[in-house]
Structures are given as C-alpha cells and as structure tokens.
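Let me give you the structure first, and then I'll get to my questions.
The other protein chains are all here in position, but one chain of the complex has been omitted.
Just so it is clear, A, B and C label the chains in written order, and each chain counts residues from 1 on its own.
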C-alpha cells in the first residue's frame, strides 16, 4: 500500500490533494459529499478585509474543457470569515488554509495579520495573482519587484507558513518565484488562471464586464505543468502545483515535475466528490507503478 | 445572402477561412474531401531550405480539447516543395501561401527569396514562432528586436505580401507585433502554439524528446482570442487570427475582435472536411444575425 | 451592498434541510421520449434523489462522460415518483443536444436534489403561471399538492408545438386551466399575461407561483398588485456548480445584493428581484 503523505518541509500533509481557493466555497458545502478529514488540506475562497459583492453576472463561461471566470472575489469579508472558520474547524481536523486577497499591499497585510492570529488557521496563501480585480487583469505577481516587496511586508506580520500564489500571466514566472522565495515565502503555489477572452456575438461585447477573465480547467493542464516544472527546478522551497487536474494520474504528473502537493480547482464544480476519487486513484496508480511514496518520484523527471 | 469576402488590404480573399500551416499537409491530401477552390487561401506545411526528417516519435500527444505537437517541421526541402506547388497550382486557383522557416535569419531570407520568385505563390507567411526547432521552444518572435531585424531583412528580398506569424510565448506580443509592422510586414498572423509539457509517468521522462511541445486546438481558443484582440487594437496592418477554431461562430468571434481573416489548424486533423463546413456555418450565422459582410463586424467589439 | 440575508424578504433557504440530502447519483434512463418542438422527456431511476425531491428543486446533470462540455447542466424536476424522476427539456445548445441523444439504458451522473423549494402555502388558493418549459417545477408542485390545495394554472408558450403535457394537466384537479399560445395554434392567442388580470379578478388567488422567461416574470411583477397575492418565482441562471460554491449564478436582488440562484433560490419572492424594464 502506497504511502500518500506529502512533505511541505514546514509540515506534512496526509496526502497531496488540496481543493483550490474559489472552487471549494467555505468547505462546509462539501460535507454532504465526503468527510473533510480525508483531504490533505483545504483552502477557502479568497477573502478581503471588507465584504465584496463581486462582479455583475455573467461570471462564468464554459470553454472547451475549461471555464473562464470573472467572479471578482465576492465574499463576506474578514470578520464573517473568522466565524465561518471557527465553525468549520469544529467539524474537521484537516489543515485550513486562508486565501488572502487585497486591493493594495496594505489590505494584503491587514488580512494576513488577521488570519495569522487565528489558531484554527494552519497556513496562509497569498493570492497576488487574481486576474479579476484590476481591469486588464493586472496583479502583483506579474512583477518580481512588487512580489518581493509585498511578500516581505506580509512576512513581517504573520506567524504562519506563507504560501505565495503565482500568476501564469507574466513573462518570467521563474523570476517572480525567485523573488517570492527571496522575500521569505515558505512555499509557492501555481498557477492561478490564465487571462482569456470570450465575446458575445449578438451583443458585440465581451461576455464579461471586465472584458478579460481567468481560464482554468483541464484545457490548461499542459501549460500549467510546464510552468510548475520550470519553477520547481529554480526554487528550493516547496511548490504546490495546479491547473486542470482531474485524475490521480494528473496529480502524479505534477509530483513528477517537482510539486510537493497539488490543488484541484474546476473539477470540484463538475464533480463534487472529485477530491476523494482522486485520492483513491493516486493510491491505486502508485500501487500499479510500484511507487511506495511520493518522494520517490517527486522532481524525478529526466529532462 | 451574406457576403463572405475578407479584405486583407493588399488583396481580397473570397472568404476568411485559411487552413493553417502544418495542419493541411501540402493541400493535395484534401482533394478527396472538397474542392480547394472553396477556400479563402491555403497555407502549406512549413518549409526549410533543405529536407528535414523532423523529431523522433512520439510527435503528438492528445490533451483535453487540444493536442501537443513536436513534429519538428519534417519536410522535403525547398526544391521539392516547388514541384509540389506547381502541381497544386494546376489544380486550384485558391491563393497558395508558403510558410517560410529557418534555423537562422539567413535561412529565412533564402527560403523567402526562393518562394517569392514563384508565380504560383500568392503570399509568404514567415514562421518566426515555431516552438519545436530550438530546445526550450525559443524562437525569433519572442523578441521585438529580433523580429524587427529579421522582417526587415526578409522584406528586402521578397516581392510578395509578407505575413509574419507571431508566438504567444512572449510577455509582450503587442510589442513584437508592432516591431513586425514597423519593419514592413504586410500582415500579421497569430497565434502559433503555446508551450506546454506532457510527461510519461512510467518512464519518468517527458513525452517528447524536445521536452516542451506546442499546444493547439479548442483548448487555447480563449487565450488566443485575447491575444488577437490585443494585437488588432495596436497595429494598422491586417491581422489573421487563429487558435482553436472549430465552427463558424468561432470565426466570427475572431472577426469581431478585429481579425481580417482566420486560419484553422487542429480541426483539420479530426475532421478533414472542417474548412468547408465552417465556411457554410459562417454564412448561415451571418444570415441569422443579419450581418451583410465581414467589415460590418470586424473589430466592432465594444470593450 | 451587503451579503447578509435581508430577513423577511427572503424566506430562509431550506438549504440546510435539503442540501444535506444531496447526492451525486448514477442515474439510469428508463424511458426517453421525443416531443414536438425539439423537446424531450426523460424518466430516470435515481432512488436517493427521487426520495428527497421537493417541488421547486432541480438537478445538475452531467451530459457527457468527457471533459467537454465540462460543466453540468441544470434542469428542474418535472415529477418525482421514487425511484424515478422525470426531466422535461428543450434542446438548445450542445449540452441539451447531448442529453437529448441519450436513450433508455444509458446512464448518467445526476446531482440533486438542489435548491430551495416552493413554499408549501398550505390551505391557500394558488395560481401557477408557467411560460414554456417553466411548466417544469410548477407541474411538480401541482402533482404533489393538487389534492390538498386549490390550484389554478395559466400556461402559455409560443405555439402548440411547444406546449406539452396537456393530457397530464387535464387529468389533474386544477380548479381552472387557461392556455395561451403566441400564434393562437392552441388555447387563446397572445402572451399568457393577457389572461392574468381576468383570472385573478375571477378567481382571487392568495398566492402566485411562476416560472418562465425573464421577460414574462418582469411583466408579472409589474402587473401583480403588491400585497394582494404572495408571489414567488423560480429563476434560471447560468450555473457552474449548482450547490453554492462557484458564485456564478447570481441575480441582483431588490436590496442591491447578489443572490445565488442555486442555493438561495431558485425560488425567490417575485418582488425580491430587480427585473429589467
């Protein structure tokens, strides 16, 4: 029987499967489907300081094997999320990760500080890569300098492991990853969504009010896997890979290129029980390939 | 009845549908399926000066709603292609476009000169964006400076309209497009394939000998449409859009964001008659939406 | 703008009762029927979902085992006769095309029951207003409650070819049934809203439950006198997940907040929504 634990350095997860921010609601929604304790960890929908109503609909468009989203980080704000986390923590021992958002550096810092102080929170993921906040999809993770400044600032106020989430919409994702590492990030996660466009031929307008939106789902897997591989080879901190995962084999592909763990996003929408199916498939696949534990293949791609 | 002609400035095509280079062989292969005269134009598989055997297999991998390819531009070389073009030209009046490749700038120039001299050739497409030649996927179209130098050099020796084909694997596709325009390109086509990775878990190796490969097909459509839109807004020369087109509606999406014509690639593999189906769908869709001609919607996206 | 529920305006979503019971169940099609106007009727064995479905609930259906289309499609439950539910839908785009091509003995994944339900409105006289395929949740409601409630039905559509289930409706104990078609091919000619005032004046229902195109619901809200009847509508929206996690299905409420149609709805007080003019 394969051993599934995933070593993040600063902690070990019971398995490498972590539902991704924005695709797993606030956790509780999945209680009808499975015991949350089965997960490696879980990440809550991105949170700002204050409640946000999000973008006007439509917020989602289906694309071939993917979705474009422009949710715009609708959410209840930090206060309300603290309550939700307390309630959730009472129901599961799985590490809870808070996805920290901000319109500016100060908000990132504030929100990070709030949740760093909560005993129920295991780690923070700094979402410096959301394409749906600023017009044109701009975000701090497109720039190594901004990333470095922001991570350094946040690190000063938090006492929890800090995962920095990167954007694929940059020329030099490796440079940004190194900047995050240099600024003290404990881990890196990638990718957030790719900037894409959908248009409404009848109205002759973009489908989304923000024009651009973020592409996720199976369609992006080959692109995301390439970026995760490149980053894994250039940083020493653990990397959490994601993009288009729908199966246990997909997870092992990410581990093979160097990821320590993975996140699964869009698949949670079309199959609420996906996380647990995937965990089962990882084990079955490892047994079939006679892989005893993840470190046996992690980063072992011969390229 | 909608009028389908597509205005490229330097010429008018009877309709906007052009099979893309590398996905339409040398044209003749499609004779069993339809009359080539039905096409707006057609582009032959990329050509180098000398015969090339291409990359070792596997050369193609299926991905969700897409394919990764690492064909490596196998081909018979310029001499043989001239014969092929003469034979093809005897069978169709549709404008024939030669996709010009090179390992270095000199080869691009040489090959362009050869085919510019052929009466049977209507235009040239300069393929400065193939990710399957150099290790790591490097190509001239990743850099505005290189693009400018190369296009200028080629323009000096050719007497035919020159389309410059861009790569999505660059931070600043608009900068590269402007560089091509400034250097005298008559039109721009985009996108070539996106760099992606596929791995073989059993062998713990990349699927492709070159490690990276190029992603095409429906999966990339939202990403490609975004890039085409951005470029269309920033250059004055005509733009030929492509990426994931499988239907008449897809074509009109590209026209709406500003493309003067489109190319269709991967769909030719899974449906040899796709081009003709798509031309029919464009007409039907235009009639339904009461669009009389393409210029009525070209670039009319209100964003 | 606030995301807190405005008490009173919105009925507390039945969510925690119903959502608990939701299942991702493998369904078996036991009957598939094609109807005029490119409509389909599917009878599907989903014992767990059927046992719990309440009128107004819907399901998310995986129309293909492949990754494209990747999202499920939402459909109302026309009728629940455990272990079966019935779906009734119109072929529109690719998803409904795929679903419409399935046949008896095919199986597919169904997530449900989802959403809140219509309020029970026990003992009231209720007018059901169905535009086209909006008949679905109202049919379910009528099947479940017609014996214990006084129900009226106002049902309209483009033409006879798009109005189905008329035999079944005739067999149900409606107090009165009025049919409209835009082209006059069946029932009275015109939009169903043309018959609304007369029906209300004559029958004096205490509540209305409606489902249909947005334009119809918008017209209703302008015609129904506030306070005279309690009015609820079942809404549609593009849905990514159907169980409250993607936040894509929002509709703008009268109080300026966004409401998720999938788990705060699909049934809302008609006046609680901002309708287009």
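Keep this in mind: a contact is a pair of C-beta atoms (placed from the backbone, for glycine too) under 8 Å apart; a residue touches a chain by one contact, two chains touch by 3 or more.
Here the structure is a predicted model, which means the values were calculated and not measured.
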Which displayed chains the unshown chain touches: A, B, C
Residue in contact with the excluded chain [from B:140, B:217 or B:258]: B:217
Contacting the left-out chain in the complete assembly, out of C:68, C:230 or C:263: C:68
Contact footprint on subunit A, counting only the chain that is left out: 64-65, 218
Residue ranges of subunit B at the interface with the undisplayed chain: 22-25, 29-33, 45, 51, 53-54, 56-60, 62, 64-67, 69, 71, 74-76, 217-218, 246, 266, 268-273
Touching residues (missing chain, whole complex) on subunit C: 64-69, 94, 98, 103, 105
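In this text, only the chains that are shown with their structure count from here on.
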Chain pair bearing the highest count of C-beta contacts: A-B
Per-chain CA centroid nearest to the all-protein CA mean: A
Computed distance of Cα centres, subunit C from subunit B, in Å: 47
Subunit B, residues touching no fewer than two other chains: 64-65, 218
Where subunit C touches two or more other chains, by residue: 67-68
